[in-house]
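Heads up, the thing below is written out as structure tokens.
All protein chains but one are shown in place.
Letters are used for the chains, namely A, B and C, taken in the order the chains are written, and counting of residues starts over at 1 for each.
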Amino acid sequence: MKNSAAMLLLSLVPMLTQQAAVAGPEDDREAFVEYFQSRFPDVAFAEFANGIYAIDEDARGQWLDIEEFPPYEFAVEQGETLWQEALPDGARLADCFGQSTGDIRPAYPRFDAGRGEVVTLAVAINDCRQTQKLPVWPYDSEELISITAYLAYAARGKPVVTQIHADEPGALAAYEEGKRFYYSKRGQLNFACSDCHVTSVGLHVRADRLSPSLGHTTHFPVYRSKLGTVISLHQRFSGCVRDVRAKPFALQSEEFRNLEYFLSYMSNGLEFNGPGARK
Amino acid sequence: MDVGRRLLLKAGVAFAALAALPRTLLAAAWPEKAFAATEAGAAMSTLFGTNQATPSAEIKLKVPEIAENGAVVPVTISTTLENVESISIVVEHNPRPLAASFEIPAGTLPNVSSRIKMGETSDVIAVVKTDTGIYSTSKQVKVTIGGCGG
Amino acid sequence: MAPVRASKRGMALAVLAAVFAAAGCTTAFEQQLAEAELLRVEAAAAGAEWLQTGALLEQARDEAAGGDMDAARALVDKARFQGEAALRQAEHEASAWQNRVVQ
Partner (left out) sequence: MASKIKVKAKLSGDLAEIKSLMLHPMETGSRKDPDTGELVPTHHITQLTFTNNEKTVMVANFSTAVSKNPYFSFSFSGAKAGDTLKVSWIDNKGATDELETVLK
């Protein structure tokens, strides 16, 4: 009897360790969501997809006014044109992706076991360009960003479902790297992402209110009124890193892709609502 | 919540791009002098022949209390005054206070929305010209300088 | 991640060697400059480089080329301080970040 119980326990061990590999991120996510919900008890979970406008009433009114006719619609239109465009050999960008248009955005970022790294939507689009023997687009190019705007628009209302598979240790490692990045202080101002967007969330930095990290990835790319253009999530990362006076990493660098992976996982269960409009 | 999703509903109107055709109608000349004025009073005098406007509770001016971004301040003006000929937006502390002026022909509702730039905290004045006179209402909009904007 | 770090450090040393070789390593200033540059590269390898360190070194080179050695040295000192501080920051953060994780 004792023996078989021990055997049973032993046989459970691999299962338990395997579960632990995914339980980590899931525990992190639950704690993350709980934290923001307790900080803002009047804000419904789904509202966090709206970023700062979930918690700032006056700014929300102005945002809704912009959303009456948001300038990113030009980018969505341009993105759709590029997406549909037949290339010299008759192929289309869409041919690289198996899913229907609305399912493409939610499939990224994902961990590619074969490559051993996180693949984001922007990277996947450029990979496609390469298989079609076309020059890749720079990651800050209007073309690439407008395509992501179109795919974000097509995915509106779909849930964020970032996956970390238990049988891919690399996925968990990438997630952990993103998490470490998020919580590490950097730069001359000695700030971690979390210092502003967790600990001090909702407070003012000069005239800006700090947005909650829960939902940070759902609405990109965003039209920035200040710039008059649509920018990518990685351009925003770059801006934040620069704001704390650290040298930014390259767009789509491993550091930023891992950070995107971590932040996307934290936003699981929210709805995609990009492209967004921000001041 | 649904605000975002209804934005691009394709059901609205089909529109087609046309090649740039010569313009046909130009109701009135662009009021260059009024736009060049560097003071609110001067801009109004140039535009209306007087800088005296009667305060009116019948004009509704919707602006934010604190502009999220001085480069994009949403402004909506509507009025229950009758026989409106024009609606203008004057930003007192802008280097050129007259921001925009809308001519309202008969049949068009005195209800307009736009987005304007503001250099600093200032009164925004909605000026309505009717067949009986010049009326206005104003509200202060605070403009602060931001840094991040996440 | 450790192997990556190590190879980056190796690269940093190679860069330093190149800097010394290029500079001929003759003056004290050039050595200070090279050391500050190594610190910057090390901080970069740790993913912790500050925003302006590179620009400070660039300016220092310009001032030195223009003959203002006092200004050049002051800039190198600043860059050196930034490089050291960034490395201390990275070292501290190697474990400190875990205390900030939302529980």
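Definition applied: a contact is a pair of C-beta atoms (placed from the backbone, for glycine too) under 8 Å apart; a residue touches a chain by one contact, two chains touch by 3 or more.
This is a predicted model, so every value here is computed, not measured.
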Considering all chains of the complex, which shown ones does the missing chain contact?
A, B
Sole contact to the chain not displayed, among A:S211, A:S225, A:S238 or A:N273:
A:S225
Filtering B:A40, B:L61, B:I104 or B:V141 for touch with the omitted chain leaves B:I104
Residues on chain B that touch the omitted chain in the whole complex?
12-18, 20-21, 23-28, 30-31, 35, 71-73, 91, 94-96, 98-105, 107-109, 111-118
Touching the missing chain, which residues of chain A?
66, 68-69, 71, 73-74, 77-78, 81, 225, 228
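By definition in this document, only the chains that are shown with their structure count from here on.
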Averaging C-alpha coordinates per chain, one finds the centres of chain A and chain B separated by a number of Å equal to 38
Between the Cα centroids of chain A and chain C the separation in whole angstrom comes to 32
In whole angstrom, what separates the CA-based centres of chain B and chain C?
53
Scan chain A for residues touching two or more other chains and write them down.
none
Touching two or more other chains in chain C are residues none
Under the definition above, what is the set of chain A residues touching chain C in their complex?
28, 31-32, 35, 177, 179-181, 183-188, 190, 192, 194-195, 198-199, 242, 245-249, 255
Chain B partner contacts - residues on chain A that touch it in the complex
46-47, 51-52, 58-59, 61-70, 73, 76, 153, 156-157, 197, 205-208, 210-211, 216, 224-226, 236, 239-240, 243, 273, 278-279
Touch list for chain C against partner chain A, complex:
1, 44, 47-54, 82, 85, 89, 92-93, 96-98, 100-103
